[in-house]
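Structure in structure tokens, see below.
Of the protein chains in this complex, one is absent; all others appear in place.
After this line comes subunit A, so read on.
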Amino acid sequence: MAAKRKTPVKTRNPDLIRGVGKYSRSKMYHKRGLWAIKAKNGGVFPRHDPKSKAPAAAEKAPKFYPADDVKKPLPNKRKPKPTKLRASITPGTVLILLAGRFMGKRVVFLKQLTSGLLLVTGPFKINGVPLRRVNQSYVIATSTKVDISGVNVEKFVDKYFAKEVQKKKKKGEGEFFEAEKEDKKKLPEDKKEDQKAVDGSLIKSIEGVPDLKAYLAARFSLKSGMKPHELVF
């Protein structure tokens, strides 16, 4: 096999229409320079003999093989695409959470993580929602935006939110009853510091807009007469 080129050459023979090239066979022979290659090689087109390979070690017949032929599953080469972010969601947008513990809370969007989930914060002091990941499908994007320029969210990745792995303890009989009284998991101090750092500048820009703080502190709910398909968010 001839060596493959790193970038394929675009054809020297442009199409007049599909199936018909501009140049004839003899013209293409000249264009590709095959005459020059032949001339360099003494009138004959150069050929390379196949490289002699070391003989492969003789394989033993396997000890076990199934009685009937087993079908091989077709190879799956699909790669999952990164989740597309809705056009209405940009950094600083106020989102309404629709499910989970913080259902109905209005929350500020920070950035989209590589897993596709949205990184979101209350801010914590205003409505009790910490730095959290949220799925785009469980969120309504409002058209209210908060100025987010003072916030640095570079360090938050999916790994930051991974659950801590607990070492498994072998339970003896007597220890069964004591194991019930495990102390409550405390939030590590550095996570609290991260929260304060992110919320600091956010809260300043929120307080700049009248009523925005109270808006974020309140929960959203559908009242009588509100038709979701007619509401503008």
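In this section, a contact is a pair of C-beta atoms (placed from the backbone, for glycine too) under 8 Å apart; a residue touches a chain by one contact, two chains touch by 3 or more; residues count from 1.
We adopt the following convention: contacts and distances are computed from a predicted model.
This figure omits one chain of the complex; the name its UniProt record holds, of "60S ribosomal protein L14-1-like", "ADP-ribosyl cyclase/cyclic ADP-ribose hydrolase", "Neuronal-specific septin-3" or "Dynein light chain", is "60S ribosomal protein L14-1-like".
The omitted chain makes contact with just one of the residues A:N13, A:Q112, A:T144 or A:S201: A:T144.
Within the set A:D69, A:E164 or A:D211, the residue that contacts the chain not displayed is A:D211. In the full complex, subunit A makes contact with the omitted chain through residues 94, 96, 106, 142-144, 211-212, 214-215, 218, 220, 230-233.
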